[in-house]
Each structure stands twice: as structure tokens, then as C-alpha cells.
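Left out: one protein chain. Kept in place: all the others.
Per-chain numbering from 1; labels A, B and C assigned in written order.
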Amino acid sequence: MNVSIPNILDQIIASVPLFKPELALIIGFIVCIFIALFLEKRWRNSTFIGCIVTLGFSLYYLIGQLSTTATGFSGMWLVDTWSTYARLIVVCSTVIIAIFLQQQHSKNNGDVYSILIAATLGMHVLSSTSHWLMGFIGIEMVSIASYILVGYFSHNKTQSEAAMKYVLFGSVCAAVMLYGLSLIYGLTGNLDFQSAEHLQGLMDAPEAIITLALLFVFAGIGFKLSFVPFHVWSPDVYQGAPTAITAFLSTIPKIGAIILFARLYQSWSSTAFYFSELSTWFMTIVAIVTMLVGNLAALRQQDVKRMMAYSSIGHTGLLLMAVFAYQDLNSYLLFYIVAYVLMNLATFIFIDQIEQQTGSTSLLSYTGLGKKMPILFTAFTLVAISLIGIPPTVGFVAKLMVFTSTFSVFQSSGDTGALLLLIIGALTSAISLFFYFKIPLYAFLRSSDQPVILKKQFGVLLVIAYILTALVILFGIFPNWVMQVLA
Amino acid sequence: MGLLSILIFLPLVATLLILVLPTSAKATYKYIALGFTFLQFGLSLYLYGNFEASLGGIQQLEAYQFVEQLSWIRMDLGAIGKLEIDYLVGVDGISLPLIVLSTLVMLMGVGASWNIDKSPKGYFALLMILNTAVMGIFSALDFFLFYVFYEVMLLPLYFLIGIWGGERREYAAIKFFIYTLLGSVLMLLIIVGLYFSVINPVTGAHTFNMLHMMNPANYVDGSFFAYIANYHDVFGIPARLIGFIVLFFAFAIKVPIVPLHTWLPDAHVEAPTPVSIILAGILLKIGGYGIIRVCYSIFPDIAATTNWWLALIGVVSILYGALNALAQKDLKRMIAYSSVSHMGFVLLGIASLTAEGLAGAMFQMVSHGFLSAALFFLVGVLYDRVHDRYIYNFRGLASLMPKYTAYVAIAFFASLGLPGFSAFIGEAFVIIGAFNAESMTTGVPRWMAIGGSIGILLSAAYFLWTLQRMFFGQTRLQGGQVWKEALTDLNTREQVILFPALALALLLGIMPSLVFSNLNASVLQLIDLIKPYL
Amino acid sequence: MITLTHFLVVSACIFCIGLYAVLAKRSAIMILVGIELMINAAILNFVAFGKYDKLNYGGQVFALFAIVLAAAAVAVGLAIILNVYRNFKTINPENIHELKD
Partner (left out) sequence: MLCPLLAFLVQALLGKKSISGNIALVAILASTLISLFGVFLPIWNETTILQKWAWFTIGQHTLHVGILINNLTALMQLIVCIIALPVHIYSRAYMKGDSGIHRYWMYLSLFCFAMLGLTVSLNLLQLYIFWELVGFASYLLIGFWFTKETAAQANKKAFLINRIGDIGFLIGIALVYANCGTLDLSTLFGKTSVLSSMDKNMSWVTFAGLAFFLGAMAKSAQFPLHVWLPDAMEGPTAVSSLIHAATMVAAGVFLLCTVFPLFNETVLFVITIIGTLTALSAAIFALGQYDIKKVLAFSTISQLGFMMVGVGIGAWNAAMFHLTTHAFFKCLLFLSAGAVIHEMAHLKAKAQLTIDPQDLRHMGGLRHFMPKTFVCMVIASLSLAGFPLTSGYLSKDSIVITAYEWASHLGTAYMLIPVLLIIVSLLTAFYIGRLIFKTFFGSFKYRSLTGAGISFHEAPKAMLIPMIFLAAGSLFPFFGISLTDYHSAWIMHTLETESSYPTLAQAHLFIPALLTGGAILAWLIGWNWYVKQKYPLSENNVWVHFAHKQSYINEFNERVFVNGTIGLSRILYTFDRYVVDGLTKFFSWFVRQLSVVVYWFDKHIVDGLVNLVANATYYIGHLVRHVQNGQLQTYLGFALTIVVLGILYLIIK
């Protein structure tokens, strides 16, 4: 490689077009800070608009990158279908989160939007790199932004507690990961995990140390994805955080992390690296345990947000299964992500809307509400059906595709682990029915005598949620609309 | 859009209409539902009338009738291959009788829901969705489509039981749902496996087309469910066997067989009358239909080797269900258990692998369809009046409600297999088929057939006992004078609903060819499909 | 002569001390300190390894980024702990368990 400075500069300049969406975000980030500082007082929603505009620009550039496959910045920046679509999903969902925040926390929240943009930037970084340094930066950016988001609105005990748990747990995981990364760096001398040297270094290194290092690294990724055993923070934090933030936490950070993880797994699996076989096992076990823990623990929850936390742990298991079953096409992983984001965003909007009415996220407070808010709860139920994975919803198609790919792995390898994954996946969907259906159970099947005075029910958010619900059904019936785009 | 599609999606139109209409027009909902189901019934009769009975169906697409094929989902999944899902519907002799039955039972169900006043909007909307799903299941020929309808069917049922049900409705609804879902998610895995094993000979893509799955030539050698060079096994069990078992398990829950039946009494008892009617009249048939259409047609080789066990399960279900029915004190629960017993005949007939047995099983399904619907409706009549159905609380109803008693007696006798009524033909041919099995060397021994016939005896016992206990003797009621006044005889609406069902039972009992002639070719075709493996 | 091994041992010790602080200390601030120690152990590693990576100076660069990020994380952490103190009047994590199953 030519290391002369002009060459590097040339390369950097040549790489800038690949970085346009992120540049838009960076500029937007700075602009938003200023808007929040100076303009917000006079013009209430100025930061929000700035945020949306920024995201719009980013989206615009992303669409421009749709069919590009390139690397930039000395291989630190990857633009391929995975990264582009992941970023597209991230930006789109961030728009919804931004609207969510604007609707629910309209006062003194100017800074939140810039932090949101920063988190988005972190996600972009995370999903378009195969370099550990970038990966770490991405994770930390997302994490720190999330800490702030969780802590930003904390007015009471639970909210501050959630923030504290989140920040401490996250920092510990990041520190552990960092330590693991340092070991990996020391053993391989290279930080690009897709490169041949890196792999060679891993293979040459003593097994004990490399095992230690890799598991440490997984701690960091595991924290973001919240798979077992790094899931413990999520129920508390999801419950404690404001609903809009929970919606954010449960969806967006996972997208980047799963993409990173998928790249990692993809670069290792089916190589001579001893860990490749092991990582298959690792994935299988983690996925199985995650699905089981998530779905079983959710059975007993009485708080919807907490239940959804466990549900998203369960879905992480399925995401891992999708990663595990990766063969040569990313579309079904992306499809699952799309489905997951659609469902989760809609769910949290519904939860929030109900919270606005009743002031509670407890399942008990849903008792008999189905009669008073029939449309909302019907839509909510449909989304719950999708979360279980029952046709004709997008959740079903997503699950089917994951099963399909896992089955093809099983058929070609005869791997018992794959079979177990399939069986557990199927069983847990049956189990998950029980807790997801607590929502319609309380809302429709039970009736309460306590009169609930309903406030105005119409809002932008609800419209968004209904659109999302409609998409959940539509994509369920015509999944090829999405797949044709993704493929 | 073909006739079948119209048949399937007509109720969906009704749903939309009901949902769109304001709540102030809630009186019209039932008329909309009735109108649409009536239309459907007419349509299904048209199908029946124009059905060419000599065509077999089963694994030949060209022998199916009213076929519609649209490519639905085409996805390129890279190494996994192309995903090929069609909107493929059609009827053959196996599905046609069940479609006609379903439309009729639906009509009865809507008629029975006349007095629903708890949020009728949701009720009728859900009922119509259920209707769509049921029609879809019976006409889908693509496994994916089938599965979609199969699951869609569960949702409205959950709510219908859960919202409009009895005291323990939550328990019953979730039990029903989880039970069935458990079967169906496992079924999904097998569907996926089949998808990988089968190739559409025309396009070369993997396919969900059930008819392709029925042709051994379409299986990729060495694939998971392949006929040839299949070394796959799961925990030591050959792959094809496990596929069959899982699919059977899924449908057996629906049938239901012992010991997977425990959702049924709960669901039936807690469900409102119309839902019980639909549950017993249609949904149990889906299990039997699935076993014939899916398990037996796709895994004929396994079907030929496992039928001893299936027949055993059938016999056990017959006897076990009948004994349980005999012990019941709740009238509805008794009928629910009698359903278990009667559906055991279906399984026994199917497992006998003889033309007589299979045709008998189909006939039994049709017959049990409207007879159980009628029975549940009759229970509903009583329950409507006094909100009690505990057998010991009634005595000598015959003097109080002569018409009702007459209908009950006819329904009971028809159900216990009195010749002249349809159930007799079904049961008799199942038994004959089971006896015949030994001559055909299909592996079902004769003692099973005898066991099945003891079930007929037991069914007579519990029906007659109930009849004697509740209707004969001097009038003595738990609720005293209040009940006496409440227990009015059948009104015209109730008679209008009941009469066709019982008349049909009689008609089919006297002219079984109305059903047999249509399904005979298909049954023979199925037998031919399985025969090479015997 | 101080070899790479010495660095590694020291960093491992620091990491363990940090880990101990994280797990055992009864104050959120001390946990933060523990985290800082762990991060520093990693940074030490990076720098030590970086000596052998003549090509890209990846270790040093990583170390720099890590320091910045750690600082940011700790800053946010401190702010949040302050907030917790306002609400709970304590920063002992043992006493902060409003959220649990």
C-alpha cells in the first residue's frame, strides 16, 4: 500500500461521496445544536424540523447509494447492500422516533434531536464497517447517545434508575469489549476482521487467549443486541425509560449491532479458523437460550413495556438464528429487521398512546379498554399477531424465511444444532402467543367497571402507527414488495 | 376472479361492509352476514351442481375443478433457491363436500347468532373472517396458502370464544389457541422441509405446491424428505416418518384425537352456541381433511406403514370419547366428548386405507358436520332459555317442550347411528372398511373394527341415557316455576335452522350417493396413490 | 528490561482491579472508576501492542479514540449518577432497585 500522504488524501477525498449521508448527519448534528441553543426559544419546533431535514438529506443520499458497492477510507468504510439498507431502515425509523419525541416531549427538548442524530450517525458507522476501531466507535456513539436519551427526561426515580443501570452496564460491557479488542489487536496486529491477516493472526494465536478475547468482544456486541447473558439490563431500562426512548432502544441500536455481528460471523464461518465451528455452536446455543429466556420470562410480566423488553430479547434470538443461517443472501436478514422494526415501532406507539390515556403501562390498566378504543386495540392485536409470527402478517413471513434458511443449513449439514434451533424457534412462537395475547385478553376479553375518560384520540403518531400496522399486514400478504427491493 | 375466489373472499367483503357501517346500523349486521353466507351457500351449491364427479383430483392438477392459479410470491433467495408461492385453489371430491358443508354450517352459525347483542359489529366481522379462512383452507392447493388460511382461522376463533364465551372463556380460548398453534408451528417446519425437497418440474424452482409434493418424481434425490437416497433422520427417526408424524400431530389436534383432545371440551363448553356449531361442524373437519389432503397424499409411503397406529388411535378415541361422554353431567360437554368419539371414526376410516373406509370417513365428516352443529344448537336453545345445561337439573322436558324434544330425539338418534340417517352410513362404512382392511392387507386388524363398533353401542348408551334422563319422566326442574315459564318451545327461527340440518341428515341417510358419487373418484385415486407402498 | 509481557500483566491486573471495583463497590462513582480502570487497562494494552504495529499505528489511534470515548461515557455517567442522587439520595446501587421483576 502506498502510504504517502497525498495518496491517502486522494483516497480520503475519493471516499467522501460514500460518506455523504453521514456528512449530512454530521452537519445536521452541529446545526441542530445551534438551533437548539439559539432558535428553539423563539420557534418551538425548530430543532425538530432541523432534525427531520437532516434525516431527509441523509435519506436522499442513501437512496443515491442504493446500487453502490464500494469501500473507502482505506477499507474502513464499506458501502454494500447490507449497509445501505440497514442505514435506510435506521434513518426511516429515526424519523418516526423523532416524530414520536416531538409529539410526547415537546417542551425543552431541543438537544434531544441532535443526540438522536448522533445516535443515528453511530448506527451508520456500525453498519458500514468491518473494522474493529470503527465498530467500537460506532457502538460507543450509539451507547453514549442512548445513555443521554434515557437520562435526558428522567424526572423520577425509575427513569433515573433506568438511566444509571443502562450507563453503568453499558460502560462495563464496553470496557470489557475494549479489553478484548486490545487482546485481539495484539494477537493479530490488524483490526479489520474481514482481512486475511486478521484471520491468520487469530488462527496462529493461542486458543485460550483468543477465546477470552473473543468472548470479551461479544460482551460488547451482546450488550447492544441484548442476547443472553447480556440481556439483564434491558427489561429494567425498557420499563424505566420514557416510551419514545424505549421504542428507540428496542429497535435502532439492534440494527447496527446485528449487521456488525453478521459481518463478523460471515467472515469467520466456514473458514479454517477453529473458532468458526465453535462460533456456530456459540450462535446456536446463544440463540436458543435467548429465545427461551426471552419468551419464558415474558410469560409472567404485568407491565407491557417490560414484556416487550423480553419479547425483543426473544426476537434477538431469532435474529441470531437468521445470522446463523446466513448463506449468500442478506435479504432475509434485512427482511427480518424490517419486520421487527415495523412491529416494534408500532407496538411502542400503541403503548404510548394508551399510556397517554390511562397513565399506566400495566397490563391491568388495559382491562376493558378494547371497547373504548376498538381501532387502536384491533391494530395493536394485529401487531401482536405479527410479533408471534402468525400469518398473514410480516412477522410470519420473516419467521418463515428465517426457518427456511435455517432448514437449508440443516439439510445441507445435518447439524443437530440447526434442528434444535428450528424446534425451539417453533416452540417459543407458540409460547409467545400466551403473553402477546395478554394484550387483547385484557382489552377485549375482560371488562372493567372503572370508567375511563378518554382524551382526544387523534394524532399524527396514531396515524403513523396505523400505517405501520397496515404495512405489517400488507407486507405479510405481499412480501415480495419488500423482497424485490432488498434483493 | 374465479368462482372459488369469490366464494373465499365474499365474506371478507361482508367484513369490510360491517366494519364500515356505523354502529347505529348495527341491526343490519346480521342481515349482511346472513345475506353473504346465503350467497356463499348458493355458490357452493352451484359448484356442487357443476362438479364433474368422474374426475379424481388428489395429485393431478388437471383433475381438479374450478382451478385458479396466480403466481403470488416469487422471491429469489440465492443459494436457497427461488421461492415459488402460488395462489392456487381448486376442488376435488375430497374438498367439495366439505365446502358445501361449511357453507351450510356457516349459515346455521349465522342463524344461531341472531340474538347476539354484545358488540355485534366485532362479532359478525370476526365470524366472516373465520368464514373466509375456512373456505380458503378447503380450497387451497398451495401449502403456503393453506397454512396462511389455517392460521388465520385461529385468530377470529380466539376472540369469538374469548369475548362471547362463557365463564372460563379466557382459559378455554387460550388453551385452544396454544394447542392449535403448537401443532401448526411445528407443521411450518415440515412445510419448509418439504419446500426444500420438492421441485416444480416445470420451472425447476422449489415450490410450496401441494400437488407437486404428492408426486415422488418431484423430490430431489437426497433431500430431506426425498424418497430416494434419503439418509436424513432426526433423533434416529427417518425424516419422512418424522414429517408425517408432525403433520399428523398438527391435524390430529384439530380432529381431535386422544390424548390431544383436551382443548375441545373446554372450548366447546365455553364457546357461544354459534361458535360451538362452527367449531364442531367445520373446524374438526379441517383436521380430517388435513390428514387426507396433506398427510396421506404427501406421505403415502408412511401412511401405508403407520396406519396400524393411526387406526389404533382412532379406536382409542372412539371408545375413550364415548366413555367420557357417558360420564358427563353437562350436556354440552357430553356432546363435545361425543364429537371426539365420532371423529375417531373418521380417523379409523382413513387409516383403514380402503375405499369403503375412506369414503365412510368422508361421509362421517360431512354427517357429523351438520349433526353436531344441530346438537350444539339444541343445547344452545336450552341454555338460552334458562342458562343451565346440567343434565340432572332437567326432567321430563318432553311434556313441556314437545317440538324441542322431537328435534332432540331425532338429532340424538341420527347421531347414534340410526339407519336412515347419515351418521349410520358413515359409521357403518368405516366399520366395513376397517373389516375390509384385513382382506386388502392394509394392516388394520379386525379387532380394531370390533372396537370401533363397540363405540357405536356406547354412543347409543349416552344419548339414550340423556334422552331418558332429561326428557322423559315427570317434569321436574331445578329452577322450579321460573324455569317452567322460561322453557318455551322452539320458535320459528330455531326450527328454520334445525330443520334443514336434520332433513339433510335424513336425506343423506337415504341417498348417500349425493356425497359418495362425488368423492368416489377422488377416494379411489388416493387409494391408488397409497397402494404401491402397501 | 520491560517486555510486552510486563505490560500485559500490569494491564490484566488493572483490568481485574477495575472489574472488582465494578462488582463489589457499593457506590456508583466507584463503579465508574472501576470502568475507567478497565478501559485504561485496555488502552495500556493497545499502546503496548501498538509498538509492534509499525504500519498503521492502529493501537495508538485506537487508544486515543478509546480515551475520548471513555471520557465522554464517564461524563454522561456522572451526570446520570447525579440525577440518581437527586432522586434517591443515595448512589449505592444496592439501594436502587425500583425496577425489577
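As a convention for this text, a contact is a pair of C-beta atoms (placed from the backbone, for glycine too) under 8 Å apart; a residue touches a chain by one contact, two chains touch by 3 or more.
None of these values were measured; they are calculated from a predicted model.
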Checklist entry - Out of all the chains shown, which come into contact with the hidden one? => result A, B, C
Checklist entry - Of C:8, C:22 or C:48, which sits in contact with the chain we cannot see? => result C:22
Item to check | Candidates B:19, B:205, B:391 or B:460 - the one touching the absent chain | outcome: B:460
Item to check | Residue among A:211, A:266 or A:448 that touches the chain left out of view | outcome: A:211
Item to check | Chain not shown: contacting residue from A:57, A:233, A:326 or A:410 | outcome: A:233
Item to check | Residue ranges of subunit C at the interface with the undisplayed chain | outcome: 19, 22-24, 31, 93-94, 96-101
Checklist entry - Tell me, which residues in subunit A touch the chain that this view leaves out? => result 164-165, 168-169, 172-173, 176, 207-208, 211-212, 215-216, 218-219, 228-230, 232-233, 235-236, 278, 292-293, 296-300, 431
Checklist entry - At which residues does subunit B meet the chain that is not included here? => result 175, 178-179, 258-259, 261-262, 320, 323-328, 354-356, 359-360, 396, 398-399, 413, 418-420, 424, 428-429, 431-432, 434-436, 438-439, 449-450, 453-454, 456-458, 460-462, 464-465, 467-468, 471-474, 511-513, 516-517, 520, 523-524, 527
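Operating definition for what follows: only the chains that are shown with their structure count from here on.
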Checklist entry - If each chain is a node and each touching pair an edge, is that a line, ring, star, complete or other? => result line
Checklist outcome for this item: Top of the farthest list for subunit B, CA-centroid basis, is C
Checklist entry - Any idea which chain sits dead centre by C-alpha averages? => result A
Checklist entry - Cα centroid separation between subunit A and subunit C, in whole Å? => result 25
Item to check | Chain centre separation (subunit A, subunit B; CA means) in Å | outcome: 43
Item to check | subunit B-subunit C separation of Cα centroids, rounded to whole Å | outcome: 64
Next on the checklist: Two or more other chains touching the same residue: where does that happen in subunit A?
Outcome noted: none
Checklist entry - For subunit A, which residues count as touching subunit C in their complex? => result 3, 132-133, 136-137, 140-141, 143-144, 147-148, 151, 154, 156-158, 160-165, 167-168, 170-172, 174-176, 178-179, 181-183, 185-186, 189-191, 235-237, 239-240, 297, 300-301, 306
Item to check | Interfacial residue positions of subunit B with respect to subunit A in the complex | outcome: 73-80, 83, 119, 122, 147-148, 151-152, 154-155, 158-159, 162-163, 169-170, 173-174, 177-178, 181-182, 185-186, 188-189, 192-193, 195-196, 223-224, 232, 234
Next on the checklist: Show me the residue ranges of subunit A that touch subunit B in the complex, using the header's touch definition.
Outcome noted: 327-329, 331-332, 371, 374, 385, 388-392, 396, 400-401, 403-405, 407-408, 410-411, 414, 419, 422-423, 426-427, 429-430, 433-434, 437, 440-441, 444-446, 478-480, 483-484, 487
